[in-house]
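Omission of a single protein chain aside, the complex is shown with its protein chains in their original locations.
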Amino acid sequence: MSFTKTVSDLTLTGARTAIAAAEARAKEIGVPMNIAIVDSACHLIAFSRMEGAKVTSISIAIDKAFTAAGHKAPTSVYKEAVWPGGPAFGIGNSNGGRFMTIAGGVPILYDGVVVGAIGCSTGLPKQDEDVAQKGVEAVEKGLGIKAKL
Amino acid sequence: MSFTKTVSDLTLTGARTAIAAAEARAKEIGVPMNIAIVDSACHLIAFSRMEGAKVTSISIAIDKAFTAAGHKAPTSVYKEAVWPGGPAFGIGNSNGGRFMTIAGGVPILYDGVVVGAIGCSTGLPKQDEDVAQKGVEAVEKGLGIKAKL
Amino acid sequence: MSFTKTVSDLTLTGARTAIAAAEARAKEIGVPMNIAIVDSACHLIAFSRMEGAKVTSISIAIDKAFTAAGHKAPTSVYKEAVWPGGPAFGIGNSNGGRFMTIAGGVPILYDGVVVGAIGCSTGLPKQDEDVAQKGVEAVEKGLGIKAKL
Partner (left out) sequence: MSFTKTVSDLTLTGARTAIAAAEARAKEIGVPMNIAIVDSACHLIAFSRMEGAKVTSISIAIDKAFTAAGHKAPTSVYKEAVWPGGPAFGIGNSNGGRFMTIAGGVPILYDGVVVGAIGCSTGLPKQDEDVAQKGVEAVEKGLGIKAKL
C-alpha cells in the first residue's frame, strides 16, 4: 500500500505535435479550427486558433478536450446517450455546463492510459472529430517511434 | 507570413441604424422588443429595450446577437440541429450557457464578411427573427448605397 | 458617417512569435510559464503551458492578456491604483472577476494601435512581466522588419 503514485501525462511537446497534425488536416479539408490540448487532469496545455476559426468555438474546443480527458472517451460517444431517456441525459449541465457531448473531443492514450485529450471546434461535428483524430494519431505514432528507439 | 491582419467591423452608426429599423418593424407588428447589436468579436455595441419588452429577454437578445456573430449564422439554423440526435444537441450549454439556438439572432455582413450581428427577443421566435432581419437589411442597404457613391 | 470600420488584429503567426520569445526568456530566467495571447477583442489566439508551470496560473495568464488587450495597458499599471483609496480599487471584481491587476499582462501594439496582448503567469509579477515583455518585443521587431521590406 503506497501513499503516492506515478502518473503518465502529456507534455507540451506532445501537445504541439497534436496541434500541428490537427492543423494540417484542418487545412486539407478547408475548415479553420480552434484546437485545444489538455493533460490527464483536464488542464489546458496548449491552444491554437487558426485564422477564420469561430470565436464562439474557442470555449467549445477547450471544453471538448476537458470532457474527453476527464471522462476518458471521445465526446462523440454521448450522441445517443444524451437523448431524452438515454443514460446520460442531462450530463451536459454538469461541470458548470462544460461537459460537451458533441463530437470533436478525443482522448490521447499511451500504453492504454489516457494522458490527455484534444478538442476541436468550428466545423461540423464530424469534421471536428476527424481533425482531432489526426492530432491523436500524430502523438500516438510519435510515442510509438520513441518507444522503439 | 504576417503578424497582423485587417478586420472589418460594425460601427456605432451602423448599430443604431439597425436598431432604428428593427424598432420600426417591431412597432409595425405590435411586439415591443429588446434589440442588441454586437461587433464581429461578439462584444455589445448598442442595446435598446422598447417599452413593454420583457426584462428576461434582455440577456436573450444580447446572447442571440453574441451567437450569430460568433458562429456566423442566424440562430434559427439550429432549430432542428439541437434536437435529440441532431449534430448540435447540447451546444446551448457552451460558452457559459450563452449559446442561443432560438431564432432572432442574425449576422450582419459587409462584402461577404460578418461585421457584427443583431439579436431580438420578446416575441415568438419567428417575430424576433423578422424584426432582426429588418435591422440587418437597413445596414446592408446603407452599406450598399455607400458603396455606390 | 460610415457603417463599418477597419481594425488591425494580431494573427496566429504573430501570436506564436510572441510565445516563442516569451518561452525563450522564461527558460533563461529558469521560471516555467503559462503564456496566453489574445487578439484586440480579448479572445484567445494561442496558449502554451511550459513544463512545471502552475495549473492555477493558466487562467491568470489568460485573464492578464484579456485585461491588457481590453484596457489597452499593462496590468502592472494597476498596482497602486487598486490599493484602498486608489482610483481603481475594486476593478478586479469587474468582468466576472477576470480583470487582473497583477503585472504580467502587456498589450501588443502595431502602428500605435493595440492589436492584442500577452499574459504570463507562474513567477513573481516582475518575472511574469519581464517574460511577457520579451514576447511583445519579438512581435514588434518582426512587424518593424516587415514594414521595412
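Read from first to last, the chains carry the letters A, B and C; within each, the first residue is number 1.
As a working rule, a residue touches a chain if its C-beta (ideal position, glycine included) is under 8 Å from a C-beta of that chain, and two chains touch if they have at least 3 such contacts.
The structure presented is a predicted model; accordingly, all values stated were derived computationally and were not measured.
Visitor: For the chain omitted from this view, which of the shown chains does it touch?
Guide: B, C
Visitor: Of B:45, B:114 or B:138, which residue touches the hidden chain?
Guide: Of the candidates B:45, B:114 or B:138, B:45 is in touch with the missing chain.
Visitor: Touching the absent chain: which residues on chain B qualify?
Guide: Touch with the absent chain occurs at residues 11-12, 41, 43-51, 55, 58.
Visitor: For chain C, enumerate the residues touching the unshown chain of the complex.
Guide: Counting over the whole complex, chain C touches the hidden chain at residues 5, 41-42, 66-67, 69-72, 84-85, 87-91, 93-97, 99.
FYI, only the chains that are shown with their structure count from here on.
Visitor: Rotation angle, chain A onto chain B: superpose the C-alpha atoms of these two copies and give the value as a multiple of 5 degrees.
Guide: C-alpha superposition angle, chain A on chain B: 90 degrees.
Visitor: Between chain A and chain B, what's the gap in Å when you average each chain's C-alpha atoms?
Guide: 31
Visitor: Which whole number of Å gives the spacing of the CA centres of chain A and chain C?
Guide: That pair's centroid distance is 26 Å.
Visitor: Among the residues of chain A, which are close enough to touch at least two other chains?
Guide: Correct list: 51, 55.
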